[in-house]
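What you see is the complex with one protein chain gone and the rest in place.
For reference, chains read A, B and C in written order, and residue numbers begin at 1 within each chain.
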Amino acid sequence: MAAKTRYNLRELLACNGSKVLENKKSVFVGTGLPMIASMLAQKTHAPDLFIIFEAGGLGPLMKELPISVGDSRTICRAISASSMHDVMSLSQAGYADYGFLGGAQMDMYGNLNTTVIGDHDKPKVRLPGSGGANDVGSFSNKTIYIIANQCKRSFVNKVDFLTTAGYLDGPGGRERAGLARESGPYRVITQLAVYGFDDKTKRLKLISLHPGVSVDEVKQNSDFEILIPDEVETSYVPSENDLRILRQEIDPTGIVLGK
Amino acid sequence: MAAKTRYNLRELLACNGSKVLENKKSVFVGTGLPMIASMLAQKTHAPDLFIIFEAGGLGPLMKELPISVGDSRTICRAISASSMHDVMSLSQAGYADYGFLGGAQMDMYGNLNTTVIGDHDKPKVRLPGSGGANDVGSFSNKTIYIIANQCKRSFVNKVDFLTTAGYLDGPGGRERAGLARESGPYRVITQLAVYGFDDKTKRLKLISLHPGVSVDEVKQNSDFEILIPDEVETSYVPSENDLRILRQEIDPTGIVLGK
Amino acid sequence: MQILQEGKGELVGWHDPDEAREWVLNNKSRELKDKAMSAKEAVSKFVHDGDFIASGGFGHIRVSMAVVYEIIRQKKRNLIMAGKTAVHDIDILVASGCVNRAEVAYSFGHELRGLSPASRRMVESGRCKVIAETSNAAYQWRWLAGMMGLPFIPSRNLLGTDTGKYSSCKVMRDPFSGKPINLIPAAYPDVAFIHVHRCDIYGNAQIDGHLVEDFELSRCARRLIITTEKVVDNEIIRREPWKTSIPFFVVDAVVEIPYSAHPSEMPGLYWFDEEHIAEWLKLSRTEEGADEYLQKYVYSVANFRDYLEACGGAKKLDYLKKRESYKEPMKTISYK
Partner (left out) sequence: MQILQEGKGELVGWHDPDEAREWVLNNKSRELKDKAMSAKEAVSKFVHDGDFIASGGFGHIRVSMAVVYEIIRQKKRNLIMAGKTAVHDIDILVASGCVNRAEVAYSFGHELRGLSPASRRMVESGRCKVIAETSNAAYQWRWLAGMMGLPFIPSRNLLGTDTGKYSSCKVMRDPFSGKPINLIPAAYPDVAFIHVHRCDIYGNAQIDGHLVEDFELSRCARRLIITTEKVVDNEIIRREPWKTSIPFFVVDAVVEIPYSAHPSEMPGLYWFDEEHIAEWLKLSRTEEGADEYLQKYVYSVANFRDYLEACGGAKKLDYLKKRESYKEPMKTISYK
C-alpha cells in the first residue's frame, strides 16, 4: 500500500470491516474501528444492522460517534438500555451474529492476544487485557478482527498470551474446550489484506488483497504460513460515498480515523 | 380454647405471629396470615419492619391488604419494585431475617409438607406444592410457621412429602444437606400454642399455651412427642388495639380473618 | 467432586446449550419486522400439541388470559405447563383437557381464595400428571439459566427435601466450598405468553411495576407471544430505552388486546375480577359446572371482546379500574 490513495489506512480498514456485516443481523462491537465500521454499514448496505454494546446499549440509532462502548451515545434512540448481564447473557445464548474486535497479536488459528507482550508476570509491554474480547470471541457466531499492523511480530506462531479463543489448536479445538459449537473467528482485516479461515484446517487463509498489495508482501509480514488460495480477490475499495459518510457524518473530528 | 373469646382463632394466630417479628428486621412473607401478622407488627411494635414479597415488592407501606404476594398493593410506596430474581437472590445471600409460612403437615424437626397428602404419584389430596415455601425455608435466618389446625394428622412423625426443610433429620441435618448455616425454623404457631425448637436436639418444644389450653391438649394433638419445658408461658392475648387495627385497618372485609 | 443426588423429576424443556444456540440462530430474527397478529393466529402459529408452555406474570397478576382462553378454544392437547405460581390459567387449562402434565412450584390453588376443585380433581384422578416438583425460586432460575444460555444455575434451595428429590435438579459437591450445592437445569419453554402494558409492533415491550420473572422468561422461551394493552409507536420505545423490559428479537407475536389480563390484575390499570374468579371456583366444584363455565366464557364467545362483554362489559371494567386505583373499597366475596 505504498501508493498514495484517496483514503487512509483506517478508512480502508473501516470500509472492509463494514462490508463483512450483513443487514438484519446483529453485531457486538468494541470501541474504535469496529464501531466506525458498524455505523458505516448502517448508513450504507445494512440499515437494519442491529448493534450491541457490552455496557447495555441495544440497537441504538446513533447521531454521534460514541467515545466508549458505555457512554450515553450508545443508548441514543436504542430499543433497550439494559445491563452487561443482559447483553452478555443474550450473547452467550446465541444472539450475537457477529463479534467485532481489535487485536495486537494473532496466530494462524485466530487466537488473539491483547493482554501482554513478553512473560505474563514480567511483562515487556502490558496491554489492557481481555476486556470484553474473550466474551465476544467466545459467544459470537462469527467474529471479525481488525489488526491494523500485520507484521512478523503480530502474526506469530505462538501468541505470548492467548487472551481470546480463535480455533485454539485447530479443528475441533473450540468444541473440546467447551466453547459454543459453530462459533469462532470469521474474518481478519489488516493493512494488507482480508483473510478468512479454511473450513477444514481452521487455518488463516487469504481472501483478498488490498489494492497494490502482493501475495509476497502478505507472506513476508507473517511469522506463520498463510494459506493462499488459487483465486485471490481484490479487497473492497472505499467509495466516495463511504468516505463522505466516514469523514462528514461518522468521525468528523478524526478521533478514530485521523485527519 | 373452648371458652368464648373477644377474638377469633385467626386473630389470635395473627397477633402471636406479629409478636415474633422484630422492628428494623426484614421478613419474607407469604399470602394470608403471615401478611396480616406483618402488617400488624408494622402498625404496633415494629414500625420499621421491612417486608419482602417474592414477586418483587420490597419495603412497601401498604394502605390495603394485598390479595396476593404479587399484586399492586405489594409495591405500594415500596422502596423498590423489582423481580423475583432480585428478591430470591437477596434472600439466598442472607437478607431475609425472618421467613413466614403456612403449612399443612409438619414433623418434630419442623419439616413442612404443602405438596401432597398420600402418595406423590397417586395423591389422596393434591396441595399446591412448595410455591416459595422451600425457598423461604431454605434462605431465611429464622422461619416462622402458622399451622392453624394442629392435630395428629398435621403434627406427624413423618410428613407425607418433605416440601420445605426444617431441621431435616435433626442436629447438623441442614448443614449436611448444604443448606445455609444458622438458618431454619424458629417458631410454630398453632391454634393451641406457640412452639420453638430445642437448641440441642432441634426438636419441637413448647413455649407458650394459648389461654385456656392445657399441656395435655397440646400432647394429644400431636403424633410425635413435643418437648415440654418446666416453665410454660401463656401466649400473647390480642389487645383491643390489635383487634381494632386488624378489623378496621388491615382486613375490614374479613377475607383472611373472617367475620 | 461427585454427584450426590439426581432428582427423579422429568427434565422438561431442557436443551443442550449448543442446541439452544442453534434454535436462536435458525428461529429468532434480529430484523425489526411487524409481528402484529390476532390471538387466534398467534396461538395457531406458535402453540403446538405437546408443547411445554409458560405464562408470564404471577398468580392472578398480569397473566395473558386472552392466550389462555384461545388455547382452550383451539383445543390444544397434551400440553405440559410450567406451574410457577400458576392459578386461574393452569386451573382452566387442566380442566379443559389442554394441559395434562405439569412441573409444579405452585399449582392447583387460587392462593387466599382456596384450592382449585377442577385441577385437583384432574390430578387426584390421574388425568393430569405432576411430572416434577420445584419451587418458585428454582423455576425462576431455570429461566435465568436458559436466558444465559447455560446448562444449569447453582442454588442453595431444594436441598435435603422431597421437593428436590422429585425435581429435575442434581446435587453435587461444590469445588470451591466443598459443600453440597444444588444445580438447577435450564428451561427453554416451547412457548411463553406474557401480557404487558405497552409494546411496539416489533415486540419491544414495557412492563410497569415489578417484573416478577418476565425479564428472564421472555429471554429463554423458544417462542414468545406478547399480548399488550396498547401498541405504541417505536419512537415511544426509543425515547426511553431504559423502560424496555423485553427486546423485540425475543418476541414472535404481538397481540393488542386491552384488558387481556382479565380476570387477573393488571398493575396500575385494573383489579382482579373477584366475582368472575368466585364464579369459576363455585362452578368448577363439579365437572359439569366446569364445562358450563368453559361453554359460557370460551367456546361460545368468538373473541376476547365478546368474553369481556359476557363478564359484565364496560360497567365491570370501569369498576375494576376504580378498584385498582383505590376508588372503590374491597368487597366481601364468598368463593365457596
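One rule holds in what follows: contacts are C-beta pairs under 8 Å (C-beta built on N, C-alpha and C of every residue); 3 or more make two chains touch, one makes a residue touch a chain.
The model shown is predicted, which means the values in this text are computed figures rather than measured ones.
Checked against the full complex, the candidates C:174, C:291 or C:328 give a single residue touching the omitted chain, namely C:174.
When the whole complex is considered, the residue among B:141, B:221 or B:235 that touches the unshown chain is B:141. Listed residues A:134, A:191 or A:222: the one in touch with the omitted chain is A:134. Within the set B:61, B:125 or B:228, the residue that contacts the chain not displayed is B:61. Contact between subunit A and the absent chain runs through residues 31-32, 54-57, 63-65, 67-72, 74-75, 81-85, 88, 92, 111, 115, 120-135, 138-139, 161-165, 168, 173-174, 176-180, 252-256, 259.
Contact residues of subunit C toward the unshown chain are 1-3, 14, 16-18, 148-156, 170, 172, 174-177, 179, 181, 183, 185, 208-210, 242.
In the full complex, subunit B makes contact with the omitted chain through residues 24-26, 48, 50, 57-61, 75, 77-82, 89-90, 92-95, 97, 141, 180-183.
The definition used in the following text is that only the chains that are shown with their structure count from here on.
Distance between subunit A and subunit C, defined via averaged C-alpha coordinates, is recorded as 41 Å.
Averaged C-alpha coordinates give centres for subunit B and subunit C that are 28 Å from one another.
The geometric centre of subunit A is 57 Å away from that of subunit B, both derived from CA atoms.
Contact of a single residue of subunit A with at least two other chains is seen at no position.
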